[in-house]
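One structure coming up, written as structure tokens, with questions to follow.
In this view, the complex is presented without one of its protein chains, the others remaining in place.
Chain IDs A, B and C follow the sequence of writing; residue 1 opens each chain.
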Amino acid sequence: MRPTLARRVVAEFLGTLLLLATVVGSGIMAERLAGGNVAIALLANTIATGAVLIALILTFGPISGAHMNPAVTLADALAGGIAWRETPLYILAQLTGAVAGVATAHAMFGHAICTASPHIRSGPAQLFSEFVATFGLLAVIWGCHRARPTAVPFAVGAYITAAYWFTASTSFANPAVTLARAATDTFSGIRPVDTPGFIAAQIIGALAATLLFGWLQPVPDSAQE
Amino acid sequence: MRPTLARRVVAEFLGTLLLLATVVGSGIMAERLAGGNVAIALLANTIATGAVLIALILTFGPISGAHMNPAVTLADALAGGIAWRETPLYILAQLTGAVAGVATAHAMFGHAICTASPHIRSGPAQLFSEFVATFGLLAVIWGCHRARPTAVPFAVGAYITAAYWFTASTSFANPAVTLARAATDTFSGIRPVDTPGFIAAQIIGALAATLLFGWLQPVPDSAQE
Amino acid sequence: MRPTLARRVVAEFLGTLLLLATVVGSGIMAERLAGGNVAIALLANTIATGAVLIALILTFGPISGAHMNPAVTLADALAGGIAWRETPLYILAQLTGAVAGVATAHAMFGHAICTASPHIRSGPAQLFSEFVATFGLLAVIWGCHRARPTAVPFAVGAYITAAYWFTASTSFANPAVTLARAATDTFSGIRPVDTPGFIAAQIIGALAATLLFGWLQPVPDSAQE
Partner (left out) sequence: MRPTLARRVVAEFLGTLLLLATVVGSGIMAERLAGGNVAIALLANTIATGAVLIALILTFGPISGAHMNPAVTLADALAGGIAWRETPLYILAQLTGAVAGVATAHAMFGHAICTASPHIRSGPAQLFSEFVATFGLLAVIWGCHRARPTAVPFAVGAYITAAYWFTASTSFANPAVTLARAATDTFSGIRPVDTPGFIAAQIIGALAATLLFGWLQPVPDSAQE
């Protein structure tokens, strides 16, 4: 029996909150301790983010699907998963959860609740990175979702662990994450003016992967393992 | 057939002992080798702790449930899991196991068995961190416990790996761990006077998550995977 | 029902593309951030590569088998898996995917699309390393494939994580990867003139493991777990 919409929306809110608290909080901690070595700081930020994704998707997946990402919700609706009428509420929960997660991280580290980021992330290489990052994320989700759904949490956690390093943008790959990270003047921030390009590239990447996997996996077999 | 209470209590003692031996021992080793780079020391401490949680919950889970944490035992009793009359013995085993684990770590590294920590960890940001850390831990446990119990060891190990970095307190999230770490004058210590606030924040966080997940997961379905 | 050959070939192309984008992209990012500490750079490169292998084999395994490696495809054909007539298309997809992956990484980091590597990797120790690396890779694949196929993604990801460090060559273990890495003047490159020796050593290692495991696992039982 599927949980009620209210429960699923709360799960999306809470999952996205904890995701952003981790992305931003571990970035603050990593920068504070790394003594200027950015590779060590990004490594800690990466390990925390990849690990929390495994935990959160295992936790909230059975309730809401654990999208925690408007690009995933849109792709799922396009592929006939979540009903279109539920999509706005999911996305609203993700956006407010993401902002609440940044505020939570700031409160835990004694920062002001909300601060605009001056971190420049622009240019075609960054946008292409976000396209690749989100294309890959949706490829992983669609590839595992049908053939081996219980592996999705590990596949997504592993993918983002890699994507933090193989893209020039450190793989935001998530419009809610992108908007919320504009509100933190710390390691993981992004200048507000750079967010629309990121989000556009992410949505195009998500759609491209969804279309491609619609062809790669044509038979809607029931999931099995 | 459930193991006898004696066996379960010994499992809790031994599991908590090995958990604390890891937290404290890896902290000593990490600080000794890291040459002053705290990020590298915390990274080693994190990887050791996350990994040992996976191993210990897989090992002792089938015997005692592998709580190794009074906040988890209290939450489980509140949710109708462990019987209230068994709770004091579980918590006693966890507390004594935790202290024995610190002593084991000290003996392995040639330190005095027990030393009060001067490591200050106080203030609202630290307390809020412990609330968030323990709220998240119980959320992960409850979320996985019903829908996918075999994933709990990996979910908890991954969560704590992240939580060491995304909270300002490095996520004690465990009253037995908190008390025992007051007895080590090393990397992972906490000043004895700071422990009551930590423990109060942890218990409030655990209760809040337990109440919330009582609503999020209302149907007591049998576990399935 | 097995996917069509076209779908499987596209899956091999795309999987190998994302694999090389990760190997090369994370090498660029790691070297850029590591401040001259090669161990930290290789650690980041290792974690990204091991993690992406888990994600990619989970994603593309159910479609094409996720070989992403001509040595694996040849060994599989030799062992009676993939039909010999399909082998050339698989290998072509892997080679073109690998080159496209390098180009993708270069585009994401604003490098020229294709640059010859001056990175010398020659001598008997390097060749013996590639023999051992590929022998071990095929041993892991054959060992898991029959007895526990769902563990293959994790076993291969874990093996390559280790092999980056225990071989003097950092374990290319893949002819498509080797050729494509000749086209990048970055952290992960290899001088074009050194590639034939690497590829020969890899194929000999793959064949040796395949023959040995043909004897070690004689009974073609159906996979079970």
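Quick notes on this one:
As a working rule, contacts are C-beta pairs under 8 Å (C-beta built on N, C-alpha and C of every residue); 3 or more make two chains touch, one makes a residue touch a chain.
This structure is a prediction, so every number in the text was calculated from the model and none was measured.
All shown chains touched by the missing chain in the whole complex, by label: B, C. Among B:49, B:202 or B:217, the one in contact with the hidden chain is B:49. Within the complete assembly, C:154 is the residue of C:154, C:172 or C:198 that touches the hidden chain. Among the residues C:144, C:173, C:190 or C:203, only C:144 touches the chain that is left out of the figure.
For chain B, the list of residues touching the undisplayed chain reads 1, 3, 7, 10-11, 14, 18, 21-22, 24-26, 29-30, 33-35, 37, 40-41, 43-45, 47-49, 51-52, 54-56, 58-63, 104-105, 107-110, 150, 153-154, 157. Touch with the hidden chain on the side of chain C covers residues 36-40, 42-43, 46-47, 50, 123, 125, 128-129, 132, 136, 139-140, 142-144, 146-148, 151, 154-156, 158-159, 161-162, 164-169, 212, 215-217, 219, 225.
Note that in this section only the chains that are shown with their structure count from here on.
When the partners of chain A are compared with those of chain C, no chain appears in both lists. Although chain A and chain B carry the same sequence, what matters here is overlap: shared residue numbers make up under half of all numbers found at their interface. Averaged Cα coordinates give chain B a centre that lies 39 Å from the centre of chain C. Among the residues of chain C, none is found touching two or more other chains.
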